[in-house]
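Right, one structure below, let's go through it.
All protein chains but one are shown at their positions in the complex.
For reference, chains read A and B in written order, and residue numbers begin at 1 within each chain.
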Amino acid sequence: MLAFYWAPEDADQGFSQKIFYIHVPIALTAYAGFGWGAWKALRLLWTGERRYDLESYTAVHIGVIFGLLTLVTGSIWAKISWGHWWTWGERQLVLFLILFLFYSSYFMLRYSTEPGPRRQRNSAVYALFGVVLIPVSFLAVRIAGTILHPTIFTHEGADLPWQMLVCFLVSLGGMLALAGTLYQVELAGKRADGSLRELRELLA
Amino acid sequence: MSAYAGDVAALARKDLLLELRSRDTVPAMLLFVVSALTIFHFALPSGSSARAETGLLWIAIVFTALLGLTRAFAAEREQSLLDGLVLAPCDRSAIWLGKTIGVTLFLVLAELVALPAFALFFHPLSWELVAAVALADVGIAAIGTLLAAIAAASRARELLLPLLFLPLAIPVVIGGVGASIAANPGSFLAFLGLYDGVFAILSWASFEYVVTE
Partner (left out) sequence: MICARKLSKRFGDKRVLERLDLEVPRGGFVLVTGPNGSGKTTLLRLCAGLFAPTGGELEVDVPRGAIGFLAHEPLVYRELTALENLDLYGRLYRLPERRERAGAMLERFGLWRVRNERAGTFSRGMLQRLALCRTFLHDPDLLLLDEPFDGLDVEGADLLQMELAQRTGVTALVATHDPEALAGRVSARLALA
């Protein structure tokens, strides 16, 4: 919210630029979810402990929710900036489309494999592929695409007024905190589900 | 020859022998790729650009590979033969490498027909295109073999493999099309090489986990 009232307006893009403070932190949070999921997947393969499966799955789940939000906010940004809801020139958007397709397949994989060690391992391996796919696709989209995105960080970091940076960081912190909370809540819910099922079985 | 190479050779040889006997996969891939190119001719309005034609060639290649990959573990799956291979004392990644070599060979065979057919139907080939196809084959086979093993453990099997595979194939298509039409094919070819390296190592290292519990 701070972002909307306080951040100075971008000379080129004006008020619409403020979606930047929402869009980019959401995208970074999605990456964090995918990365965390892959880390837990690696732990699963390494140690074989079952709890990592649920943790990895939940993290990917959060990542996909934020990835979808990235697509939505990015598409709003595209509409405001370029007048189209979708533009293939927008690298970040294309990348998130690829990732969204990839992680949707991750869910398909989970739903169509019987629960058990095999599913845990297969989904873990696929989650690891995802985190490798991110930089690879990023590179692919970068060498393929035209460059329309305002690359604020890469050229001159100095053209970002400090108020903008503060707003950006506050927003990023907020998003990460939100994702972290969601992760904990989801995980607690799924664990409770699991324990309940075991309890019911013991009684049966 | 080291023991590992011996295992890989034995497994790859077995796959070639199976294909030679049953002739299930390669003829199907050949027929499919030529049919696809024929359909593309009618799908493209006359006077379409060479770029559009090249793009369609890449679609044909990816889907032909997919056709071969759905059959990759067919012999093993029908009689749960993977159990027998997994129990052998060889490193499990040798199973992946042997199978990947087989899949690559089948794909190359299909392209030995598909590329001349493309040149005949549409426009002449450039060396960049051929190099890109060769590089793409390796990456497609490497990832595809691993994903075929993952899909084989699921209920949906044939249905799941394309879903798992296509998002990972997008960079291949980007690199392949780029190398075929861009002014600077070198960087796209380098990208395809990088893709091959990264995903081949990842598939090699993770195969053990998808065939064991």
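Keep in mind that, in the parts below, contacts are C-beta pairs under 8 Å (C-beta built on N, C-alpha and C of every residue); 3 or more make two chains touch, one makes a residue touch a chain.
Worth saying up front: this structure is predicted, and the values here are computed from it rather than measured.
Hidden chain, full complex: it touches shown chains A, B.
When the omitted chain is restored, the residue from A:116, A:135, A:161 or A:189 that touches it is A:116.
When the whole complex is considered, the residue among B:43, B:59 or B:81 that touches the unshown chain is B:81.
Across the interface with the omitted chain, chain A contributes residues 48, 114-117, 197, 201. Touching the omitted chain from chain B are residues 3, 6-7, 10-11, 14, 17-18, 21-22, 75, 79-81, 83-90, 212-213.
Here is the rule we go by: only the chains that are shown with their structure count from here on.
Remark: chain A and chain B have CA centroids separated by 29 Å (rounded to whole angstrom). Chain B makes touch with chain A in their complex at residues 143, 146, 150, 153-156, 159-160, 163-164, 166-168, 170-171, 174-175, 178, 187-188, 191, 194-195, 198-199, 202, 206, 209-210, 212-213.
Contact residues on chain A toward chain B in their complex (touch as defined above): 45, 98-99, 101-102, 104-105, 108-109, 112-114, 116-119, 121-122, 124-126, 128-129, 132-133, 136-137, 139-141, 143-144.
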